[in-house]
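Heads up, one of the protein chains got dropped from this complex, but the rest are sitting where they should.
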Amino acid sequence: MRVVLQVTCVNDAMFPDTGKAVVRLLRRLGVEVDFPRAQTCCGQPMVNTGYLDEAVPVVRTFVDAFAGYDAIVTPSGSCAGSARHQHSIVAERSGDPALVAAVAETGPRTHELSEFLVDVLGVTDVGAYFPHRVTYHPTCHSLRMLGVGDRPRRLLEAVRGVELVDLPHASECCGFGGTFALKNADTSIAMGADKARHVRDTGAEVLVAGDNSCLMHVGGMLSRQRAGVRVMHLAEVLAATEDDEGMDA
Amino acid sequence: MSARDEILRRVRSALDGVSPVVEVPPAPRAPDRGDLADLFAERVADYRAVVTRCAADEVERVVRDVLGSARAVVPPGLGLDVPGALIDDGLTAAELDDLDAVVTRAAVGIAETGTIVLDHADDQGRRAITLVPDLHVCIVDASQVVADVPDAIALLDPARPLTWISGPSATSDIELDRVEGVHGPRTLHVVLVG
């Protein structure tokens, strides 16, 4: 099986540790991933803001970079959702039958990390160790667009040393929403404030989720509040072992 | 072009090239929840309606007890002796407003939702008589109770006016706090026979 990492533009530019964690985690599980340098972004920022024409060359770059692989793994529910559910819209818009055919190939092969681990590799215990009090926020696109269900939770429950506490009103949106956070900043902040309050109510020291963009939003608020809660991508928790020094692995 | 022709033209033009074929999956049926009359009684009561169960030969007495001294109107074809009741012969809304109660039968009962349906036949009367008085006593025979909404729809005649009643009049318009009793009868008393 040829597996490829779609690290996502946000992780590439802002959260490289998440990408490194995926590589380390999968290597530990016996899977070597490729990283085609031609990859950039899934096109979601343009699509979700209404710039479909602008998304066409970006989606073309995506399918060119990932053509021919059996599985595309991405540490983002929202980017996986984009590949699976939005690329066909962009391809139709382009009027290019070759692009329509190409996205029909790459879309179904794109897996969010927890789906890849549980469904493709068939593991829930990935041999991680993380001795901290943790709460998990299911991001909207992983929950509702992809339907990852309890996969991330099962993965976290199998981590040794972890103390997993329920997040109240977990399935409610954190208010990030891509450009929504800027175009409707006030509403986004109001939603984020409630999410941050629920996180604080858990007494967790780490908020975990499968999308760094959502975490950048909630984590940014928690940081501004000096709440004493840090945010971490699911991949980084699952990659952690006894050998790691502290949490900065 | 008339508004009619213009709208129909717009509709046809909007749907140009759209296939009218749609696959309609069958609507699922409610699971078997045991005795229909029991379920019906339980679900009607859930709406804070009053339910009295009795045998056929007890109906007259039960209705008399429920009414007490209330002045009632009955439809012409009720088929039950209600002492002192007015038989509706086209009473005005104002006249109905002076009465306290109405006694009718029903066309169908729906167990799953605790609903009674009136088709306003002679034993149920005009729509107004079951609306204006504050107490509605409705006699439903257990044999009239069906399992779920599709069963009722199959039995009912759409050419007749129909009133589906699920509990007393209610509102949740103030802070989503449910209050029974606004404009329709504030008390619904269902007499379930058999």
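So that you can tell them apart, the chains are marked A and B in the order they are listed, and the count of residues begins at 1 in each.
Following the convention adopted for this analysis, contacts are C-beta pairs under 8 Å (C-beta built on N, C-alpha and C of every residue); 3 or more make two chains touch, one makes a residue touch a chain.
By definition in this document, contacts and distances are computed from a predicted model.
A chain of this complex does not appear here, and its UniProt-recorded name among "Ger(X)C family spore germination protein", "ABC transporter permease", "NADH-quinone oxidoreductase subunit E" or "Lactate utilization protein" is "Lactate utilization protein". Checked against the full complex, the one of B:V59, B:A128 or B:V191 touching the unshown chain is B:A128.
Of the options B:P31, B:G68 or B:P83, the residue whose C-beta touches the omitted chain is B:P31. Not every partner is drawn; the one left out touches chain B at residues 2-4, 6-8, 10-15, 18-28, 30-31, 43, 46-47, 90, 93-94, 97, 110, 112-115, 120, 126-128, 131-132, 148-150, 153-154, 158-177, 179, 181-185. Touch with the hidden chain on the side of chain A covers residues 7, 9, 11-17, 19-20, 23-24, 27, 33, 35, 37-41, 43, 45-55, 57-58, 60-61, 65, 85-86, 89, 140-141, 143-145, 171-173, 175-193, 216-217, 219-224, 227-230, 247-248.
As a working rule, only the chains that are shown with their structure count from here on.
Chain B has its Cα centroid 52 Å from the Cα centroid of chain A.
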